[in-house]
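Presenting subunit A:
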Amino acid sequence: MAQGSETRERDTFAKLLCEHAQVRPDRPAMRHKDLGIWRTWNWSELTETIRAYAAGLQQLGLERGATIAVIGENRPAMYWTILAAQWLGAIPVPVYADAVADEMAYVLDHADVAFAAVQDQEQVDKLISVQDRVPKLRTVFYDEPRGLRDYDHSRLHAIGNIIESGRTRLASDATARAAIDAERDRGQASDISIILYTSGTTGRSKGVLLSAGGSIAAARDTVIFDKLTDRDEVLAYLPLAWVGDHYLNYAQSLVAGFCIACPESRETAEADTQEIGPSFYFAPPRVFETLLTRITIRMEDAGALKRSMFNYFIGIAKRWGEQILDGKDVPLGARLGYAIGNLLVYAPLKNVLGFSRIRVAYTAGEAIGPDLFSFYRSLGLNLKQLYGQTEAFLYVTAQPDGQIRAGTVGPATPNVDIRITDDGEVLYRSPGQFVGYYKDAEKTAETVTADGYVKTGDAGFFDPDGHLNIIDRAKDVGKLSSGALFAPKYIENKLKFFPNIKEAVAFGQDRDFVTVMLNIDLTAVGNWAERNNIAYGSYQELAQRPEVYAMFIEHVAEVNRALAAEPRMAAAQIHRFLILHKELDADDGEMTRTQKVRRGFIAERYKPLVDALYNGAEAADISTEVTFEDGRKGVISARVRIADTKAMPTAKLEAAA
Partner candidate 1 sequence: MLYNIFIDPFVQMAQMPDLLVQTLWEGLVSGVLYALIALGFVLIFKASGVFNFAQGIMVVFSALTLVGFYEKFSAAGFSGHTAAFVALVLTAGVMFVLAMLVERVVLRPLVNQPDIILFMATFGITYVLIGFGEMVFGGDPKQMIASELFLPSGSVDVEMLGGMVSFQKIDIAAAVIASVMIAGLALFFQKTRIGRALRAVADSHKAALSVGISLNQIWVVVWFAAGLVALVTGIMWGARSDVSFALEIVALKALPVLVLGGLTSVPGAIVGGLIIGIGEKLGEFYWGPLLGGGIESWFAYAIALLFLLYRPQGLFGDKIIERI
Partner candidate 2 sequence: MFYRETGQFKQSYAADQAVFPILQDRLGLAAILVVAFVIVPLFGNEFLLASVMVPFLILSLGAIGLNILVGYTGLLSLGSAAFMGVGAYAAYKLSTIFPGVNILVWILCSGFFAAGIGVLFGLPSLRIKGFYLAVATLAAQFFLQWCFVRISWLYNDNPSGAIEVPARTLFGLAITGPSATPVTRYLVVLVIVVGMTLLASNIVHGRIGRTWMAVRDMDIAAQLMGIRLLPAKLLAFAVSSFYCGVSGALMVFLWLGAAEPSAFDIKLSFLLLFMVIIGGLGSMIGSFFGAALIHILPIVIRGLPEALGLPIAAATVEHLTYLIVGALIIFFLIVEPHGLARLWQIAKQKLRVWPFPY
């Protein structure tokens, strides 16, 4: 394999790929569970595939600078498309596979895509349905041929066929190979390597332009930071269009040379995690939360003996686990107890979850409950937090091994420079930071300061150890009418730590007191109801059961107690709450695709409820329009009860700063 010396520059992903093919040709590069077994491609096979794919795509007219949409789940063909496009200097634009046609049309149109590579018939159908709104879209490639046989194939190509034709072309024509390699070598650090569309907490999503050199530089820093090598392995299950997947799996894999494993299907992702046993893992707090809820529920069904053993050793872990993980000195007895616990509980538990081989795990995206965070760490899982955003190509801060504190997100990652403005907003400058928003110079200018810092929109501060503390979105940190600090997210996170509470939305801006809307967690509460013989026919019915309210009053009171203990937050205790009759849902626009609540939208949508929360009513009627899974719309109405809670006596204020 005679590659040009240019590949040594390693400034594009395609060049990195070819370097791996030379340095570690036989190490696994990608796996996919397909038809029941794990297919594996090593770096040399992967490189050949990508080269052929690039050759095929070139033939179909994909050119340098053109954009190509990538719509699908985590499957090799999708990653290949990204790589092959980058090889040709084209710009991949991953799109959320579960996006409704409307959202998809906007992104495709905005990104000027003429090509789209999609997973299956479902996505092809979606594209056909928005055809007239994406006039530039010419050609669609698909991975799974099933159901597509009778479609008009003049503009439709199977990815497998493209790769095959590319292979044939390369094999039959010696110059073709040189030409395609030359195309790769034309790539340079300043190329735009990908456009990632942000989900946008407000307004339309924006296309974040990232450069090849920047992306690779950023990934290289964190690969060194976490000592990732080609022996590592990840299971790719995060949405392809999200910066997390593109960075943690794709970019880091190509920099470090480790293997990406793609699950068989969404339903099997968990089982596949256990089979692969990833060594590097990322999950948003929500996933860890769900897992913990399930652990708790499953353990509740265990026999008394096993349960008490479990609880006993979890107790030991809580007491000593984190200290042992951080390499601190602990008494011999504790170490022994922990070792037994590891044998009986921690290691088996991690095994069942597929976490046994994890060396480094991260969570981000939302604040994680301190107890939740410690729970996993105490089991010996090296779970850390990072703080980042798409514009930074993910990392802004990350917790180094051994310096973990639950409340903070750690110091700036290597080569990242952070500044905090006078009004508390966090700004940064990072190697991976974006080039700009696609076709939106105005927004770009709004976001980037004159001296090259990027505004995060988050409020935060550094603690004495230099670890960043994020309070909330800068614009969301508000005040009660009394002038006391009101950080809604902070309160919501505290509530959401209860396994029974799935979602919380806090209100209080310019009001006299704080109120919240809650979502029950159907699994946890349903289980609880079953054990307590509480009958219910639907989500709505369960949510409005007086027993559930009674339980939630307890939960809220506990949060109030915690708030009362913190001088800055004591005034923001929850006075009234209600349990929503339906689950907040991204399809209804109540949450973002990354599952963040859209507080403003909710306040508007449920205005009658918000009013009732503040006018002292005991219940309120509401009817809302909802979108069902199949896209149909309907209206559900309900009468929602409202409960009052006691404010806790505030802690002595003398310590308040």
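Candidate selection criterion: all candidates are chains of the complex that A comes from, given by their letters.
By definition in this document, a contact is a pair of C-beta atoms (placed from the backbone, for glycine too) under 8 Å apart; a residue touches a chain by one contact, two chains touch by 3 or more; residues count from 1.
Here the structure is a predicted model, which means the values were calculated and not measured.
Contact annotation for this complex: of the listed candidates 1 or 2, subunit A touches only 2.
On the subunit A side of its complex with candidate 2, the touching residues are 31, 33, 36-40, 274-277, 295, 298-299, 301-303, 306, 309-310, 344-345, 347-352, 354-357.
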